[in-house]
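For this depiction, one protein chain was excluded, whereas all remaining protein chains were kept in their positions.
By written order: A and B. Residues from 1 in each chain.
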Amino acid sequence: MSEPVLEVRGLSVDYGYGDDAVHAVVDCDLTLRRGQVLGLAGESGSGKTTTAMAAIRLLRSPGVITAGQVLFHPRLASAQSRARAVDVLEADEEELRSLRWSEISVVLQSALNALHPVISIRAQFDDLLEAHRPSLSPGQRLERAAELLEMVGMSGDRLGCYPHQLSGGMRQRVMIAMALALEPQVMILDEPTTALDVVTQREILEELMGLRDRLGFAALFITHDLSLLVELADEIAVMYAGRLVERAPAASLFRAPRLPYTYGLLHCFPPMHGDRSSMEGIPGSPPNLRELPSGCSFHPRCAWAMPICRQKTPRLRDLNGSGRAVACWLHSGEVAIPAELARADL
Amino acid sequence: MTVDGTTLTQIPPLAGAGAEPIAGKARLLRLPRSPKVVAGLGVLALFGLGALIGGWIAPYSPNATDEAGWVQHVLVTGTGPGTNLAANYYPLPLPPSPAHWLGTTVFAQDVWSQLLASTQATLFVGLLAAAIATALSILVGVSAGYLGGAADEGLSLLANVFLAIPGLPLLIVLADYVPSAGSSILLVALIIAVTAWAYSARVLRAQTLSLRNRDFVEAARVTGEGPVRIILVEVLPNLIPIVAASFLFTTLYAIGAYVAIAFLGLAGSPSSSPPGLWNWGEMLRQGFANNAVRGGWWWWWAPPGICIALLGTGLALLNFGIDEFVNPRLRLAGITARTARKAGVRLRASLGATPVLRRARKTSERAGAG
Partner (left out) sequence: MRALLRRLSVYLVAAFVALTFSFLLPRVVPGNPVAGAVARASQSGACNAQCVRAVEEQLGFDVHTSLLSQYVQYWGHLAHGDLGHSWSENAPVLSLILSYVPWTLGLLGVATLMSFLAGTAIGVLLAWRRGSWVEWVMPAATFFQAIPYFFLALVLVLVFGQTGTMLRWFPSLYGYDVYSDTPGLNLPFLFSVIGHAMLPAATVVLASMGGFITAMRNQMVTTMDEDFVLVAAAKGLPTARVVWYAARNALLPVVSNFSIAISLVVAGQILVEIVFNYPGIGFHLYDALGKLDYTLVQGIFVVITLVVLAANLLADVVYVLIDPRVRQAA
């Protein structure tokens, strides 16, 4: 396995302050490795966006980070100097600014709103390059912008356009091109294709993966569509009600989920290829963060819930030697694991 | 019947709102909690009370002259005994005293009594004009938005034309020509309303337009309800916050307009025939015309001006409250600089650097691994 480039340790995020606070993310650990794709999945409202945005300190006003570390490991200058890691949570505004986009870039769900509506594409590229690459001349910036557009399959003469003149797919391509402009090591993709139709979705994802192979950036890919992740991601992390509940290599997680929740998720989206017969889904709806059920917050919806699930919160534990972790009392070694959750890893 | 309360009462994005739907009465009752709204309501209540009981608590008639207490006249320097000129006097108003709390005018009339009488008339005309203008704007705006097509084109044009023509000059010409405008409250209010309805009509039209295509309106249409009924039952109730905001805004405008034309002497004077009403603008006009500023007689001209400013601020505060209610983004959520400082964190930009406020971790939050 390659080295970690972004490590999230014990991250907790609240919305609001004091007694009104909602604990949107609790004690979250994630490791993104160089050149890999880490998928982050979970139902709507489970805290995926909150986790990712908090990791780069972009959460909006009522959001507060209450605990944790987010370590970014810069590129190795030379073999022996293991470069110092930067803790994003300790960084001041100046450090954040130099880290942003040149090391970590973001693509949001809706490119319609991510591009400035009344500033031309060209000027938006220009602002970006001017801020981070002051040595480039205006002509070179223009050249670079055109080159980037071509990289995502658009013609360079689209630079003169305004966002409203582009289709949804094109806008998202522009955003991706922009995200690549400074050759960052990490790209955060927050549901980058959900607003698009299926065909465009496919095209853009394939392109994105091609670019990943060529440029070698690592990606944190957020989606609620697990079956999509199976095709893209190296590793998948699943969130429920603000907590990380299962983490495993993509193929293992897909074939052999260990957690009742993951099992349910896998059965509510038809996989893109193959078996479409079993779509059971999960009964009930995601919990309100203000009134979380006691113990394992999934227990009201869990088919295998036990008395202990109501009382104590299971902690994310590594399963021996398999490179995966799960937070569920079924895997504490004290009860028999149901057959559905005990399939062989590969 | 349990219709989804969200869709029914949600205000369409006035400025991109909609994140937080208005959930019926519970939220309406929350409105008065904002300090702005409380302050605004307080000011309004004060003036309302003054207008209601002003007639009883006023110590004098606003027109009565205090012959006895009046320091009659002051000799103009350079005239009278010792000079060749015949003695020439000018009148002097009385400064505030126990007998006259706010002093007197140059005509020895009690300013406090005039202020009370003026408050009543000013509020009444302002509210009346705003009511007429609001009714007009609902009529035009909602019909234009709901009917669409040629009716919309025509009504929108009407509103835009009235919006483009400058209000005060139009008001001046109208008030100047309409004979005895000053002596009829209704006429004054009507003239002000004519220049005041267009903006609200435009806002209401836009809102109606976005409501028209909502499911519940479509549903009513499909079940064959008539347009009048749909407008009254389905559309109007959803416009209430916006109508309320525009009513406040229009009242503010109407009071300003009334005071302005009264200041210009176009709304009738209490001393003309038929007599007009005492109002803040008239008080300011008399003060201005009689050199109250140059004479340093602040007690005469300052109170009406301060009243206008206070009442205006009260209305505007209330309006802010409603704005924040309609568009939740305007409400301040989360950490203010003060709470952050208390927590020992420096909070600089409001965007782009999420604060890290480490909280002592409670052991209960880390569950044991069983």
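Rule of thumb we're sticking to: a contact is a pair of C-beta atoms (placed from the backbone, for glycine too) under 8 Å apart; a residue touches a chain by one contact, two chains touch by 3 or more.
Since this is a predicted model, take the numbers as computed values, not measurements.
Trainee: Among B:Leu41, B:Leu147 or B:Val178, which one is in touch with the chain left out?
Mentor: From the options B:Leu41, B:Leu147 or B:Val178, the contact with the absent chain belongs to B:Val178.
Trainee: In the whole complex, not just what's shown, which of A:Ile56, A:Val86 or A:Val152 touches the removed chain?
Mentor: For the chain that is not drawn, the touching residue is A:Ile56.
Trainee: Tell me which of B:Leu49, B:Ala151, B:Leu232 or B:Val293 is the one touching the absent chain.
Mentor: If we include the chain that is not displayed, B:Val293 is the one touching it.
Trainee: Spell out, residue by residue, where the missing chain touches chain B.
Mentor: Spelled out for chain B, the touching residues are 15-16, 157, 160-161, 163-170, 172-174, 176-179, 199, 252, 256, 259-260, 263-266, 284, 288, 293-294, 296, 298, 301, 305, 308-313, 315-317, 320, 323, 327, 329-330, 332, 335-338, 347, 349-352.
Trainee: In the full complex, which bits of chain A touch the chain not displayed? Write them out.
Mentor: 56, 58, 60, 93, 96-102, 105-106, 108, 110, 113-120, 127-128, 131-132, 162, 164-165, 178
Here is the rule we go by: only the chains that are shown with their structure count from here on.
Trainee: Which of the residues in chain B end up touching chain A in this complex?
Mentor: Residues in contact with chain A: 333-335, 339, 343, 348-359, 361, 365-370.
Trainee: So in the complex, which bits of chain A are touching chain B?
Mentor: Within the complex, chain A touches chain B at residues 15-18, 26-27, 53-54, 57-67, 89-90, 93, 96, 308, 312-315, 317, 329, 332, 334.
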